Every structure is written in C-alpha cells, then in structure tokens.
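Note that one protein chain is taken out, while the other chains of the complex remain in position.
And then chain A:
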C-alpha cells in the first residue's frame, strides 16, 4: 500500500513539475523536521565556485519537500528503524553488537556523521560511514563486511547518519592526507567522462537550476545521503548515486568505495560545507 501511494505521489510530482513550475528557481522555503530547522542555505567555504551552497531539498517539488519535512510520511524513516534494530543486534564471533561498545547511538553518534569522510590512519585513506561500519564489524565484532548496498548496510548507515540530523557538514581537511584526496576529487569533478562527455560540473555547476527533462538540476549535494528516492522507491546510497551519474554519461562505472569514488565523496561533501545533515532526505 505504501509503495503504491508513493508511486502515485511520484507521478503527481512529475506531472506537476511540467505544468506548474518547469522553470522554478530553488525555492525560498524553510525545512523544519520534528521541530528542528535544517540549514538548507549556507555561505560557501573559501575556494568554492558558488557564493551560497544550497540543499537539493530547495530544488524539489512541494510534494517531495513535504515528504521529507514530515517524519511520519518519510519512507526513509523505516530504514532508520531497521538500522536501530541492527545497532542492537549481536553479530559475529565476538558476540557483540554496535551497542555493546557504543551504547545509545542518540548520544554516542550525535553529530559524528557531519564530519565524514574522515582520514583513517590504518587504511591510509579517507573512509565514510559505510567503511567505518565495516571496520568495526571486521576488527571488533568478528563479523563480515557488508556487501555494497546490502539492505543492512543502507539501514545502519542511515540510522547512524540520522543521529546527526541538522548538524552542519564540516570536514577536517588537515587530517592525514585529506587535502590531497580533496585535490584528486576536485580534478575528477571537472573531468568529463563517457561518450556524452560530461563532468559533474557540467550539470551541477554550469547548469545548476536548469532542467534536464523533468529533472531540476541541483548543486548535487551529498548532505542528504543515504536518501529516499521516489524514482526507485528505495533508499539510495551516495556511491550508488555517483555511479548512476557516471553511468549516465555512458562511461564505465568506478567500483563502490574505490579510491576514485572516495576522493569524489570527500570533494563533493566539502562542496556542501555548512548544510545540515538531512539523512534520510527525500528526493524525486
């Protein structure tokens, strides 16, 4: 039933976008979730191509925005609930759950995700929440790493990021070699890929605010991931979305969590500095 009503909502969104507001600018609206106002506009950090960074929420249709603003309607909250169950479930040879060490996530994980990806001294590379979970599972729990985009990986990542809802994104580029990964990610952002010869910047910088078909091009921010996508009627991870964008340029897709995509995640996340973590955001 839920899926059907969401599909109807998605169709309604598509129809209204063509009729009502095909050329709408990012809206002037406030996103308040459970009484907490999200930062959807923030002054851009130094060295950023834009003056102001904008949440993708501002580019979506009213119906889609409303779904995110109401936690009872937001299907992403089901993944938060599932993630909480996983957080408290013992797994692996050492008989531990996440909670065995980290106790109540509402306290121990509060604000943490706003600062990921982080430098990992052991791996000598930046890691995101998914990789941090895998590190804990393999090293501390005696459990296996999740397969990419396993439902459990998406649910637990969503649950952990949700504990930072509202916290402004801020990476520490002084840790380890974060700066050189940022440099690499920036280079990738402006590198055209595939037969269609498009870079991230072609759509999300040069054409931001315009439409490709029914898609209102946002700044391509990462602050809402994992995000509930009406098009897929499912939770979508950041690396899934990055790969999808690259695939749409008719290029070979990089592997999830590869150096290539981790560098891009570092850079793209930085481009959203100051925006609230919105996980689980709702997008079209």
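Everything below uses one rule, namely that contacts are C-beta pairs under 8 Å (C-beta built on N, C-alpha and C of every residue); 3 or more make two chains touch, one makes a residue touch a chain; residues count from 1.
Rule of thumb we're sticking to: contacts and distances are computed from a predicted model.
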Q | From "Sulfur oxidation c-type cytochrome SoxX", "Acetyl-CoA acetyltransferase", "ABC transporter permease subunit" or "Protocatechuate 3,4-dioxygenase", the hidden chain's UniProt protein name | A | "Sulfur oxidation c-type cytochrome SoxX"
Q. Just one of A:36, A:191 or A:232 touches the chain that is missing; which is it?
A. A:191
Q) Which residue, A:28, A:107, A:122 or A:252, contacts the hidden chain when the whole complex is considered? A) A:252
Q: State which residues belonging to chain A touch the missing partner chain.
A: 14, 17-18, 23, 191-199, 202-203, 206-207, 210-214, 217, 246-247, 249-252
